[in-house]
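Have a look at the structure that comes next, please.
As you look at this complex, bear in mind that one protein chain is not there, while each of the others sits in place.
The block that comes next holds subunit A.
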Amino acid sequence: MRSRLKIVTIAFGAAVVLPLGAGSAFAADADTTAQLAPVALNGVEGSGTAMVSVEGTMLTVTMAASGLLPDAPHAAHIHFGAEARNECPTAADDASGDGTLTTPEGAPAYGGIVVSLTKSGDTSPDSGLAVDRFDTAPGGEISYERGSIEVAPEIADAIASGKAAVVIHGVDHNDSGAYDGDVMSELDPALPTEATDPALCGVLMAAPAGGVATGAGGAASAGTDQGLLMAGGALLVAAAGAGAFAARRATAKV
């Protein structure tokens, strides 16, 4: 008896927990777009757009950017942090005061890496610095398209609700045409900080809901006015009746 009660309790608990899990996994369908703009202080004269559609926990990413250091790997990620401001960094985020922003300095704004936008293979944060699998921006331009990127439900929700940012890294601060310099990256001591500093950033904003109220009716088709139609008909019938009566009286008098 006691064991049966225990089984019933477990079953009940599972029944309550399962729908919650399933619900949050499929509640996040959305279309989002980020305007990629130069990161403050880092001086990249570039721009771009990134579109991320969310279907359940599956992402499709389409991204184009220009104005980047040509023929050099540009790590690109979706960033999000539950404790972050969910925006792109500003000059005030330059904690070191050296006049440029590193990726860790931007973290209070955009959080950590949640998706690595690699061209092939793994897309988890583990591939955040997999420089051999990122776009090398021939001509300074990135053209990126990848679907079927699986993420955790909370990441899908964060993206769908406009809290995630796309960041493209790699800045040629000294205009040498390559990633170099004495300052090494805080993320990977084998790489110059130029290779990982944030170049372009944009917050993924949800698409508008529905259409646009673009009319006030001042030039709308008026069509036929039912009231006037009936009034006109009634007047004509009355006129016919009055006319007929007048004619009959006139004839009768002869």
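We adopt the following convention: a contact is a pair of C-beta atoms (placed from the backbone, for glycine too) under 8 Å apart; a residue touches a chain by one contact, two chains touch by 3 or more; residues count from 1.
The rule is short, and it goes like this: contacts and distances are computed from a predicted model.
Visitor: Which of "Peptidase C60", "2Fe-2S iron-sulfur cluster binding domain-containing protein", "Gas vesicle protein K" or "Carbohydrate ABC transporter permease" is the UniProt protein name of the chain not shown?
Guide: Of the names offered in "Peptidase C60", "2Fe-2S iron-sulfur cluster binding domain-containing protein", "Gas vesicle protein K" or "Carbohydrate ABC transporter permease", the one UniProt assigns to the missing chain is "Peptidase C60".
Visitor: Just one of A:T33, A:T90 or A:S124 touches the chain that is missing; which is it?
Guide: Considering all chains, including the one not shown, the answer is A:T33.
Visitor: Which subunit A residues would touch the chain omitted from the figure, given the whole complex?
Guide: 31-33, 35-37, 46-49, 51-53, 60-64, 66-67, 119-120, 141, 143-145, 205-229, 231-243, 245-247, 249-250, 253-254
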